[in-house]
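One protein chain omitted, others in place.
== chain A ==
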Amino acid sequence: MAALCSEFGDLVQIKKQLISVISLCKERGLVHSVKWASELAFALDPLPKNELPPSATFTEEDAQDMDALGLAKSYFDLKEYDRAAYFLRGCRSQKAYFLYMYSRYLSGEKKKDDETVDSLGPLEKGQVRNEALRELRVELSKKHSAGELDGFTLYLYGVVLRKLDLLKEAVDVFVEATHALPLHWGAWLELCNLITNIDMLKSLSLPDCWIRDFFIAHMYTELQMIKEALQKYQSLIESGFSKSTYIVSQIAVAYHNIRDIDQALALFNELREQDPFRIENMDTFSNLLYVRSMKPELSYLAHNLVGIDKYRVETCCVIGNYYSLRSQHEKAALYFQRALKLNPRCLGAWTLMGHEYMEMKNTSAAIQAYRHAIEVNKRDYRAWYGLGQTYEILKMPFYCLYYYRKAHQLRPNDSRMLVALGESYEKLSQHVEAKKCYWRAYTVGDVERMALLKLAKLHEQLNESDDAAQCYIIYIQDIFSCGEQLEHAEVSTALRYLGQYYFKNKLYEEASLCAQRCCDYNDAREEGKALLRQISQVRDHMEASNTTPVRRVSPLDLSSFSP
């Protein structure tokens, strides 16, 4: 931690770096990186006038290209990419070269998108390619081997490689790009999309720069290593970035991922206060509000976002969630569809739409939506889980096992999948497997606190009273220790069973305790009282015939005393 602090000690230096990189990116039309860097710079204290970094040095080449560059940049900003490229073709400076290549690339992308609408046949869609990519790759690779690429062009080269599905080469180039220009967040982000596991992350040699910590934290979030991510972000906050909305939002998303709803909600509210017109991540916020059934807040959020920009994926998702919470599932599905029209690769919307169809009992459409979600991302556990649920509703417990298993594979420590698996096994009368699942669900930290109850009931069914009692005991301890009131808590059931169990085993002290506690609950009151009466009768009987050993009185005989 100390090392980190010293590294970040010089916030002024960082601020300077940020300011200079902002201007660099701005000149090159890399708007998203500019946005990120500016957000971060905004979070730091402003610099006094004499501390402001000098504008970048001007070479002879730059001076020569200045006019062409200015013209091209204006065309570029107006999305006339071909025109921009044409006027930049003779320029020699690095800046102009990047803009030249970048506009050629974007022109290809734009044409590809246009083409898609207008291809020869529907199947040819798959064939529509960015035709410029190959040429760009050839030229860039030539320059690359000659060592003439700077950080920005390296980044562009990486993007081209990735687009051509040459992922391994792309990773190498992006790493090189980060070394050449560590402050360009876009390169880091691209790298982040290419890293699939922690080992790969560890094997990369990354530049030693403060921005690396941001990257690592982001990576941990992506790889679902939430604890590590949170730690990282915490240390970043402590070292001076406490005002950064970016970090706050990332932490909120991380809390959302580990289902720490209260923390996440608090952070999102804070974020909304700081940045009221923010649309990013608001779909996650709405998910949280949905889970907590906070109707008014969700409604307020939805109306607010519509006021800002109604044609954003996030807005549509928020509205979808809002309608879903109001049980207007048709409308909700409609809005998720709209979100998908805006961005077909929006994963969350497919899954959410699946949930809506499930609510509408339209199982086949739900299956379709989930399948689409899986096609976009095979590792989407929610979609696998949703598919499993769909088949469970169709009463096909064996069939849904496969899907639950898939979901479980992706989230080995999520109790919901395990409970679902256990239920399916129970339906198939595979009791051993079911027990294993429930117990495992409990040990990984049961969110819904249902696993133990189910396990106990299963034991009860199988007449394994000792195990059942054990489970009920742990269950009750669990419920009381967590303190919060759960909707479906069945403490009374547990107490009732325990009372009977102790009674049968002649542990009258414990039995009467349980029976008394039973009386606190409406549904078990009568039984509790009956049990208490029985116990007192037995005790009287025992005192009356003190000499007779207890053992002669079998539990069965006792039952005849009950009124």
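FYI, contacts are C-beta pairs under 8 Å (C-beta built on N, C-alpha and C of every residue); 3 or more make two chains touch, one makes a residue touch a chain; residues count from 1.
The rule is short, and it goes like this: contacts and distances are computed from a predicted model.
Undergrad: Have a look at "Exosome complex component RRP41-like", "Anaphase-promoting complex subunit 5", "Importin subunit beta-1" or "Ribosomal protein L14p/L23e family protein isoform 3" and point out the UniProt protein name belonging to the hidden chain.
TA: Checked against "Exosome complex component RRP41-like", "Anaphase-promoting complex subunit 5", "Importin subunit beta-1" or "Ribosomal protein L14p/L23e family protein isoform 3": the hidden chain maps to "Anaphase-promoting complex subunit 5".
Undergrad: Looking at A:138, A:167 or A:482, which residue reaches the missing chain?
TA: Among A:138, A:167 or A:482, only A:138 touches the chain that is not shown.
Undergrad: If I consider the whole complex, including the chain that's not displayed, which of A:292, A:371, A:504 or A:529 touches that chain?
TA: Counting the whole complex, the residue in contact with the absent chain is A:371.
Undergrad: Determine which one of A:66, A:396, A:519 or A:542 touches the chain that has been left out.
TA: A:396
Undergrad: Out of A:267, A:288, A:302 or A:387, point to the residue that touches the absent chain in the complete complex.
TA: Residue touching the absent chain, from the options given: A:387.
Undergrad: Pick out which of A:233, A:246, A:385 or A:475 touches the chain that's been left out of the picture.
TA: If we include the chain that is not displayed, A:246 is the one touching it.
Undergrad: Given the contact definition stated above, which residue among A:12, A:266 or A:428 touches the chain not shown here?
TA: A:428
Undergrad: To test your reading of the contact rule: which positions on chain A touch the chain that is missing from view?
TA: Spelled out for chain A, the touching residues are 30, 32-33, 36, 89, 106, 109-110, 113, 116, 118-128, 131, 134-135, 138-139, 141-142, 159, 162-163, 166, 185-186, 189-190, 246, 249, 280, 340-341, 343-345, 350, 363-365, 367-368, 371-372, 375-376, 387, 394-399, 402-403, 428, 430.
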